[in-house]
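The complex is shown incomplete by one protein chain, all other protein chains being positioned as in the whole.
We call the chains A, B and C, going by the order they appear; numbering starts again at 1 in every chain.
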Amino acid sequence: MPMTPLNVTHPFLDADGDKLREECGIFGAINAADASAATALGLHALQHRGQEAAGIVSWDGKEFFVRRGLGHVAENFSSPEAIAELPGHMAAGHVRYSTTGGSGLRNVQPLYADLASGGFAVAHNGNISNAMMLRADLVGKGSIFQSTSDTEVIIHLVATSRYPTIADRLVDALRLVEGAYALIVMTPEGMIACRDPLGIRPLVMGRMGESILFASETVAFDVVGAEVIREVEPGELVLVDFSGEIRSVRPFGNPSPRPCIFEHVYFSRPDSVFAGRSVYEARKAIGAQLALEAPCEADLVVPVPDSGVPAAIGFAQQSGIPFELGIIRSHYVGRTFIQPSDGARHSSVKRKHNANRSLVEGKRIVLIDDSIVRGTTSLKIVEMMREAGAAEVHFRVASPPTAHSCFYGVDTPERSKLLAARMELEPMRQFIKADSLAFISIDGLYRAVGHEGRDAVRPQFCDACFTGDYPTSLTDLAQTEQKSAELPFADPKAA
Amino acid sequence: MPMTPLNVTHPFLDADGDKLREECGIFGAINAADASAATALGLHALQHRGQEAAGIVSWDGKEFFVRRGLGHVAENFSSPEAIAELPGHMAAGHVRYSTTGGSGLRNVQPLYADLASGGFAVAHNGNISNAMMLRADLVGKGSIFQSTSDTEVIIHLVATSRYPTIADRLVDALRLVEGAYALIVMTPEGMIACRDPLGIRPLVMGRMGESILFASETVAFDVVGAEVIREVEPGELVLVDFSGEIRSVRPFGNPSPRPCIFEHVYFSRPDSVFAGRSVYEARKAIGAQLALEAPCEADLVVPVPDSGVPAAIGFAQQSGIPFELGIIRSHYVGRTFIQPSDGARHSSVKRKHNANRSLVEGKRIVLIDDSIVRGTTSLKIVEMMREAGAAEVHFRVASPPTAHSCFYGVDTPERSKLLAARMELEPMRQFIKADSLAFISIDGLYRAVGHEGRDAVRPQFCDACFTGDYPTSLTDLAQTEQKSAELPFADPKAA
Amino acid sequence: MPMTPLNVTHPFLDADGDKLREECGIFGAINAADASAATALGLHALQHRGQEAAGIVSWDGKEFFVRRGLGHVAENFSSPEAIAELPGHMAAGHVRYSTTGGSGLRNVQPLYADLASGGFAVAHNGNISNAMMLRADLVGKGSIFQSTSDTEVIIHLVATSRYPTIADRLVDALRLVEGAYALIVMTPEGMIACRDPLGIRPLVMGRMGESILFASETVAFDVVGAEVIREVEPGELVLVDFSGEIRSVRPFGNPSPRPCIFEHVYFSRPDSVFAGRSVYEARKAIGAQLALEAPCEADLVVPVPDSGVPAAIGFAQQSGIPFELGIIRSHYVGRTFIQPSDGARHSSVKRKHNANRSLVEGKRIVLIDDSIVRGTTSLKIVEMMREAGAAEVHFRVASPPTAHSCFYGVDTPERSKLLAARMELEPMRQFIKADSLAFISIDGLYRAVGHEGRDAVRPQFCDACFTGDYPTSLTDLAQTEQKSAELPFADPKAA
Partner (left out) sequence: MPMTPLNVTHPFLDADGDKLREECGIFGAINAADASAATALGLHALQHRGQEAAGIVSWDGKEFFVRRGLGHVAENFSSPEAIAELPGHMAAGHVRYSTTGGSGLRNVQPLYADLASGGFAVAHNGNISNAMMLRADLVGKGSIFQSTSDTEVIIHLVATSRYPTIADRLVDALRLVEGAYALIVMTPEGMIACRDPLGIRPLVMGRMGESILFASETVAFDVVGAEVIREVEPGELVLVDFSGEIRSVRPFGNPSPRPCIFEHVYFSRPDSVFAGRSVYEARKAIGAQLALEAPCEADLVVPVPDSGVPAAIGFAQQSGIPFELGIIRSHYVGRTFIQPSDGARHSSVKRKHNANRSLVEGKRIVLIDDSIVRGTTSLKIVEMMREAGAAEVHFRVASPPTAHSCFYGVDTPERSKLLAARMELEPMRQFIKADSLAFISIDGLYRAVGHEGRDAVRPQFCDACFTGDYPTSLTDLAQTEQKSAELPFADPKAA
């Protein structure tokens, strides 16, 4: 295999699905009798945050143990043998969406290193926006990188820090880092969970008897029977040792939090609680708000399954139009099939979604989807409804137009491929061939998730994908852009 | 591996899920430019009918080609290389639920044999209820079996028939066979599709340009862009040759059809049309009928996902109680995980289903499920609702009590494990700990699927799992029972 | 994969090595505490008789167990787990050289079938020369074949025989069979070992305490610590039951034996005893005879390793010329490597054999090899010696010219590719570029293995590869030849 080039910051992966994708989920447990079994279950509940690889590291009081694999958690961590390889009362794990090419397992987290202070393992959700610059500095001084992951920068910064304690070395490292991170760190002294100063990526803390747990979403606690304590706060480090003592440190002052609002729109599971609010209720409220902002005459409210379902229920309840399954989703998807050459049109969408023809025929329908990214899937779904005989197809979107790339750990198409970056509302409607098209307003979205609207001075969330208002500087991108002025759509800040 | 014992008839497999399971789906295409690619897509759309193994056989005018694999269709047949191994304009395939132990691939269909007349491939959905008796006869005369599949009996009967044409030999073989079968047969002369005289298992016929297709369900035609022609009728053989000529033969007279009513309840996909009726509409009608027969006061109608959703929508629309997702289903299930020993109760159900606690807390809920088999899952779901704070939990079931095993190709627990075979309604309610429990009546079910009620003299469907009224004799079972009088619940006929 | 065509008789496989290859070794043990462990070890000692696949079947008094694998015995049968899958006091196994294409494991022996009389397993060394004709008959009557192996014909003949006992049915079957076979058969009543009436392929009988063993060569008894009893005689069936009773049956009269003389030349291991004589001593005697028949002036006797070594020692001792390792053989061969395009000549031979340049330079050498098949390897070895600086290269061959194909279970190139079928002695010498070339005479060979010469009326061995004198009729070949008169070299009979 080729030595893969560095791919630490640039988010322009070619997504073959037509969704933004959360790139990671993390989970940790300390002082737990079966730390790695709990971690495996917790990761399984976070599987929607990353399906391509999973890893767990455990510590048994003397040694660290590691196991990583491509594929789902269940394929790698469901057997007694796998769990037996991960003994001890402390463990942390990671699921990730993408592994770049063949370099495969090297980039699967948690990353691990032998430092002078002992073993050091880290699981990271997010993206460091000055990783390329930091890496070049470290390599220049003699550091040798094992992976192409931005996360490894943090480890080398810790390894070369001159502070005496591991906690101080971690803070020293994080002061140099810019971007989004929720981290779970393990050392021979215990577990450290922390979130970047703006809290862009989520991290919650739970308890099960004596054990302390950390996870990207509360649903991971449900599956292991634990209770939620609270969120790890933006800019906070929570340190838990093996005596059970818990300390909280806030070395970065008190910036205003900016958690990612797309967790409410799409990333989190509906049965999670995020930023103090039930995600299911938030999505229903978005659907209801959408029905108020953009009502329409129709016979059926049809969700694009599965992510559009809660918003569709909210829309149906607000509007009084019946909620019906006009599109049936197959649970057996995944790979691209060879297409027969004759006559089979659009079957790649059909494999996943099939029109419920008997229901749809002759009806006016309102389709509800969570977002429009490239628009290609939306077009195919509208066409599928029309082929099934729908009289009218109205499209309502449970988020504002997605017009900007994310640089904080979400897999986004490059900006030139985002439909909303390329055209205004009416051309979008024509592109997807709907009879009408409406998005929720940005203020409507903030209202649906519990605020009075967006605070333009101090926005309560990171909503850069809608507004282009990036809450941190983007050092690596700036350098890349200087080199590649030919990119048709310069993305942030200056715009 | 041990030479596996014969397992042709007895349906008492230990199902680790708590559902009846359709054991097979079949698909065939003739005079199609890309017969095997179409077959792969068609099988993929039938994946819900069998997830453990898949196989395709093709014919290129000179040779037969075969490829079989354990696992899903997508894992075995999505690549260009796999399809390239299956050239030709005729192909047929099979997905199956269970493979008995290690003998694995030998039992994966379509089965194939070199007969004196040339190659012969067969894909079979159903179960032959006198296979053990026929097999003993054949072995006594010198036939050597390759698999433990009941389907192989049909091949040996064809091989040893003394009729001159392959069609006559097949009819000769089927006259000796008792039970349920939908078959797709391939020979160097063309394709033969047929259904047992009662039409217990489904089979439909479609067209895409010049190509003629057969499939277990209409949804398989949607995915390849084909149109439905009609059902293959009970007792009918449809013969298609390479000139495109289609002949229909009905060698078994005109018995009254008895298709399996459980296709409407659970087996078929909601976007299929079965026995002339949309399955989605049938399920909604069942839910509405259930709301009429067994109404209750409640705040929310909650489906047990995903199979309970259409009936729940019907129940909600009929009753006026809001439809809500009180249970969130994970799409990442599959294997059994090691359980942490401390504190994690019921997590095997929780991995699959999680209570939407914020929604359910303090509410009176009506749970809608398609059926109750052993009752163990129903109990866990009721308990999960109560732990999430539900004030009352009412359970409504979209089918009559399942009190008898199926011997026609459906994987059923042995009768002594069926909750409805063990107890009356009130003990069942106590067992699952619901505040109330109701099943749809058998006549209600028939009305929901479009009849005026069950015709007691000539029932319109096979409903043996509810009524114990088996439409064929069960030769092998009778012999087995003579040998094993100790079985606590003697199943059919005599009862 | 394609349904592989029948390949029961035709020996014209394309051998990538330049040797005749024995196609099988067989081993069986009955009344042995660890029958399958002993069989694994015994097969391992017979590994030189077939490296591509191995299988063992055992019987534990109630059931048969089977395990087969591609590759070496050690890869498939060395672990406790593998042996634990094969319980019981009776086992038999098989190693084979070739598996035809993808149909792979189906053809790996022992073959097994459930007959009306119970299980029936058979391991076969040899080749049935009327298998195609018998198979066509059987299929015409309704038999369905599982493999493309000629051995399966025997099983179907047994299955359809109308005699009452299994021994009678086996004799009934063998009466119809023509060609070469050493068989080890297992039934629930015990083990049957037998050899064709001419005893073309070898089979010996041994004892270890209570256990009776059968093997292709005596070396297999050495490795398990057993002692040799005697050969199974040509045309003899030896029946051993679980009480330890041994019966001998000779249903085919008393034809003169014709064991394969190539076992002495090349197939058997030098530490085996074949036809009453040490193979090592026989080979040394061949070398000595060759030194008498074709002496030459030289500085060194150099064996082509490893098979030429004993004859070279014999030649050196007889001639007084020193024995030296002028060619070093690598033990790590196997696959074909990509060749660098520049400058690397003949490296495929060099990977296996390398000239010992310091020794050879400036010397006159006598090369000793066991046989010449196509001549291509001989040419490369002569060239290698010259490149290493040899002053003269004389080639002496420890067998007569190989001018005819074998149809009795030995993998031979088709006749048109045999060097000795294409040209006389002097052109052969020119082809391989040797300074002189000589083969042992046919009478010299017979003398070296203990006779006074070849008995032209009743030859003591099968030597058809040298003489074209085939001791049985070759039914299938005759039919094939009628169909393919275009084959440039018609092989036997007419000659």
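Simple rule for what comes next: a contact is a pair of C-beta atoms (placed from the backbone, for glycine too) under 8 Å apart; a residue touches a chain by one contact, two chains touch by 3 or more.
Not measured: the values here are computed from a predicted model.
Asker: Out of C:118, C:140, C:209 or C:453, point to the residue that touches the absent chain in the complete complex.
Answerer: If we include the chain that is not displayed, C:209 is the one touching it.
Asker: Quick one: which of C:117, C:256 or C:354 touches the chain that's been left out?
Answerer: Of these options, the touching residue for the absent chain is C:354.
Asker: Which listed residue, C:165, C:330 or C:473, touches the chain dropped from view?
Answerer: C:330
Asker: In the full complex, which residues of chain A touch the absent chain?
Answerer: 1-3, 63-67, 85, 112-116, 119, 139-146, 155-156, 159-160
Asker: Over the whole complex, note the residues of chain C touching the chain we left out.
Answerer: Against the missing chain, chain C presents residues 32-34, 37-38, 40-41, 44-45, 47-48, 51, 72-75, 77-80, 83, 208-209, 211, 219, 222-226, 269-271, 273, 278, 280-281, 306, 309-310, 313, 317, 322-325, 328, 330-347, 350-351, 354-359.
Heads up, the rule we're going with is that only the chains that are shown with their structure count from here on.
Asker: Between chain B and chain C, what is the separation of their C-alpha centroids in Å?
Answerer: Comparing mean C-alpha positions, chain C is 52 Å from chain B.
Asker: Just the number, please: Cα centre separation of chain A and chain C in whole Å.
Answerer: From the centre of chain A to the centre of chain C is 64 Å.
Asker: Taking the mean of the C-alpha atoms as each chain's centre, how many Å separate chain A from chain B?
Answerer: Distance between chain centres: 37 Å.
Asker: Which chain A residues touch at least two other chains?
Answerer: Residue numbers touching two or more other chains: none in chain A.
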